[in-house]
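Removed from the display is one protein chain of the complex; every other protein chain stays in position.
We just call them A and B in the order they show up, numbering each chain from 1.
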Amino acid sequence: MRSILTVYRKELTDHFSSNKFLVLLALIYIAGLSSTYVALQNIRESASGLGKYVFLYLFTTGGDVLPSFITFISFFIPIIGIIFGFDAINSEKNSGNLSRLLSQPIYRDSVINGKFLAGITTLSIIIASIVFIISGIGLFSIGVPPTSEEILRIFFFIFICIFYGGFWMGLSILFSVIMEKTAASILTAIAIWIFLMFFLPIIANAIANGIAPLENASVADQIRNFNIGQGILRISPSTLFAESIAILLVPTARLFQPTLLNIVQTPPQNPLSLGQSLIQVWPQLVVIVALAIICFAISYIIFMRQEIRST
Amino acid sequence: MEIIKRKLPVFFIILSLTLSIILMVPAALFAQEEETTEEEIVEPEPEPEELIFDTKLPKIQAKEGETFSFNFDVAYKPGDEPFGIEEGKSEKTFDITVDYPTGWIAAVASGSTEAPAINLKFNSTESLRLVAIPLITQQPGEYDFKVTFNSAVEGDTLEGSIEFTAVAPPTYEINLTTKTGMLSTELTSGKDNHYKLIVTNNSSTSVENISLSSTEPEGWQVSFDKDKIESMEADEKIEIDVTINPPEKTIAGDYMLTFGASSENSNDSFDLRVTVETPTIWGIVGIGIIVVVIIGVAVIFARLGRR
Partner (left out) sequence: MSEDNNIIIAKDLSKKYNEHLVVDNLNLAIKKGEIFGLLGPNGAGKSTFILMAMGLTEPSSGSINVAGFNSTRQPLEVKRITGYLPEKVGFYEDMSAKGNLTYTAELNNIPYREIPKKVDEVLEIVTLTKNKNQLVKTLSKGMKQRLGIADVLIKDPRLVFFDEPTEGLDLKVANQILQTILDLNKQKNITFLLSSHQLNLMQKVCPRVGILSRGKLIGEGTVENLGRNLFGGGKYRIELELEKVTDGLIEKLKKLDKVVNINKVDNQLQVICDKDIRQDISRLIAAEDILMTRMDMKQDALEEIYLKYFKEE
């Protein structure tokens, strides 16, 4: 156990000393603070019409120029995950540290476990700190403390973010195990991210329009079109993540709504209880957690079976 | 109904006048024919020189501040021996004087020109107008105007006049505004915020039973120190103390409150833009959280970073 802790602490120190950490932290803080500023403007302007869950609007409200915090965060989490995972194993191999490390009396999995945990901790610190800072600012300027349900929702949100980041980190660690070169592993991970983020929606749209064209379509066909598109998009963990956090942070949201992220404009509906919201996105949550675990497990197994070669 | 009631007498007058004219014209013609036949027998009364005034609406009512306009016709009959008219002339000059009550200004106009004097042709009817302008808000009541035509010929005593009545109805106007005149204010949630409103009775008369009302966002408590004013004299001002209590959990931001005062005849309202400030306690807690998080991250940096 101590060896995991030792590797963990060393890796954590590495992350916190690295420039990439500082850059990411700064980026996320800037994004978070500016989106909060916009959200606060909107909240203050339409303060009377916001209903019960005002606090959550801090995270879900965007403006014309800046998107909301959850949009930012769904963009940044994969990047954090990839950046803190892509060189986990192959850089150790290339620098010649791995065989020296493994010749110490530690189990081999201590290395990969310690690294994964350190990455997850770093990710958690980044996300939790900005969420808490935003909450502080919100409390300061809205003047309404969040309800206990809102607090629970925010904590769930942080957990989902961490698991989602864990998925990307697991994936990039997997590439760092399989691929010798760090450049190859980061490029592969980023290629997958770009595909899921930008190309899959285009493909899903094209397929949906091919099967159920929107021109002169009946309502049933429009719904069919939406369902096909969304069905394809759900291959992507980013879609699952977007759906889960939208449902979690917007108590009034229902899954079947074409525009999930732009909440303030949609007509108000009765808010769901936390349990109901969770039930709606339960499959999404399970898949995200499972994907994170599977990705890490595969890299774990491959790493444990990998031959240590002399050169 | 009220209008018809008021206008009925006027109507009757007009009706009877028209009827009498219609009836009198043939009668007069008859009479003339008879006269010519009976002239030799009876020394005819000499036709007197006279001014004949006629109006359809001798009494009118107008809204406050509006100009009153009375139309009337005047006809000059020279009679058999018009005084002081040179041979060959067929008109006579009259000076026009208008008597009007204080607080008014009035003049006779023909078309759009003011006419202090007028030439009246023999036996023709001139349409004129008396224009009366209230200079101040008039107390409700009746105001009499008298237009007098005096012969401008020296020594002539020919004179005719017509009287008009302007009816100024009572006006009702109450005004509601803030004491400061600003239509926005800042409040703190979760406590009683006092705010002063002013009700002014700008009516021409006293107003009874003014009730105050407010429209506020859900959950807000707004109360007046008196939500009913029994009676207010004209031009009286009353200060109202209003207590606004936004609920504890009000989001800091801008809200619209509407205040209204209404009586039977008049009402007024205005929108007050309220900016709710955060109660200090949550501000402190918020800053506390931010400070703790930043210190936390800094400590992690200091303990783990290798810089």
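Rule of thumb we're sticking to: a residue touches a chain if its C-beta (ideal position, glycine included) is under 8 Å from a C-beta of that chain, and two chains touch if they have at least 3 such contacts.
Just so it is clear, the model here is predicted, and its values are computed rather than measured.
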Of A:3, A:124, A:147 or A:209, the one touching the omitted chain in the full complex: A:3
Hidden-chain contact residue, picked from the options A:102, A:178 or A:207: A:102
Those residues of chain A which, in the complete complex, touch the missing chain: 2-3, 6-7, 10, 14, 17, 95-107, 307-311
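By our rule, only the chains that are shown with their structure count from here on.
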Contact footprint of chain A on chain B as seen in their complex: 189, 217, 249-256, 276-279, 282-283, 285-290, 292-294, 296-297, 300-301, 304-307
Chain B contact footprint on chain A (complex, rising order): 9, 12-13, 16-17, 43-48, 50, 54, 125, 129, 132-133, 135-145
